[in-house]
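Every protein chain of the complex appears in place save one, which is left out.
Up next, chain A:
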Amino acid sequence: MTERLRILVTGAAGLVGAEATARLVAAGHQVTALVHNQTAVIRNDGTPLEPDAVTCLPGDVTKPRLGLPEAAYQALAADGLDRIVHCAAITDFGLPDEVYQAVNVDGTAHVLELARAGGAPLVHVGTAYVCGERDGLIRESELDEGQRLANAYEDSKFRAEALVHKAQADGVRAAIIRPSIVVGDERTGVVRDYKNIYVVLKLATEGKVRSIPGQYEARLDLVPVDYVADIITEVTHRFEEAAGRTFHAVGAPLTLRDFSDVMAEYPPFHVPRFVPPTSFDAQRLPRRERAYYERVMTLYESYFRRRTRFDDSHTADLATRRPPVDGQDFLRTLIDHCLETGYLGAPPVDATEVLARLNMTGPGATPTANRTSPTGSDVNGAGR
């Protein structure tokens, strides 16, 4: 039995935060869960943590003192926390820049203030994608390599991590964990929220997006949420060994070719084609596909061109658990779960069908050329 630690977890209601909180509570620690809008901590499998197992503290990392009343903040700062595990972050794409600044950058600054005031060691949860658009092998010891950051999310997480480094130089003790793309449970595929890569999978497999600018050799790294939570827990426990270091919590790299091959195994699925970005022109897409492309796919486009590979030797040195060995097998597990829950496989009736049922197709309707034509959306496929 390890010693009983007093731990503050920020973002404790989030996907990663909740799983980390559940593990720390199960290990017998005294956990205070900083939550924003939620009043309970729900595990990834949908079960709530017993209310008396954890102290839920409503707060807001975007505000000074984490939005806590003076007394509550002083109690945390003065009473001495043994660890702060900072999971609070915006991970959705496509939000206004100021949201990322407020939560991911200012939020981290406020957490660092608490760590400094209370002398508490900090476990900072970042992202492997602070590497931005760098290609090739990314090491845990690297941060600022002059890389281009693809979006406001990456930019904010990069700056947050830079703040942690700066605080470390000023004496704050910290360890950084960088997950890649967090997805469902390694064994069951279960995931609480379908976001990011799941949305891309849904649009692609439903045939709403048929051609995507990208390269079959590009690689995406998917990591099971339970593995990430295990690494956070281990780093929190063994902070003395982890302090000052960065750990990639990465999983199974999959090329877009690997994705295509697995998707093709499922008969109801459409399989998108990846076309060279230089020969892709969104304006040539049919209106319907263009709407999905412009509103969703553009957010992720940069990831379909990168040939990133993450080195995780720090994590391998410290942790007992290793990530999934076979990326394609893991992807099948994830897809199977989505099929079970109905997230994938059975798209709801589309606009055309609804309008037909309501007798609203007719003279007033805008002709949407190519909408149902199977060849219509291949306009960008020619240069493959």
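In this section, a residue touches a chain if its C-beta (ideal position, glycine included) is under 8 Å from a C-beta of that chain, and two chains touch if they have at least 3 such contacts; residues count from 1.
The definition used in the following text is that contacts and distances are computed from a predicted model.
Colleague: Mind telling me which option in "Branched-chain amino acid ABC transporter permease", "Beta sliding clamp", "Sigma-70 family RNA polymerase sigma factor" or "Phosphopantetheine-binding protein" is what UniProt lists for the chain we can't see?
Modeller: "Phosphopantetheine-binding protein"
Colleague: Among the options A:Arg23, A:Lys202 or A:Arg219, which residue touches the chain absent from this view?
Modeller: With A:Arg23, A:Lys202 or A:Arg219 as choices, the missing chain is touched by A:Lys202.
Colleague: Which one, A:Ala291, A:Leu318 or A:Leu339, makes contact with the chain that was left out?
Modeller: Of the listed residues, the one touching the omitted chain is A:Ala291.
Colleague: If the hidden chain were put back, which residues of chain A would touch it?
Modeller: Counting only chain A, the missing chain is touched by 199, 202-203, 287-288, 291-292, 294-296, 348-352, 354-355, 357-358, 360-361, 364-366, 368.
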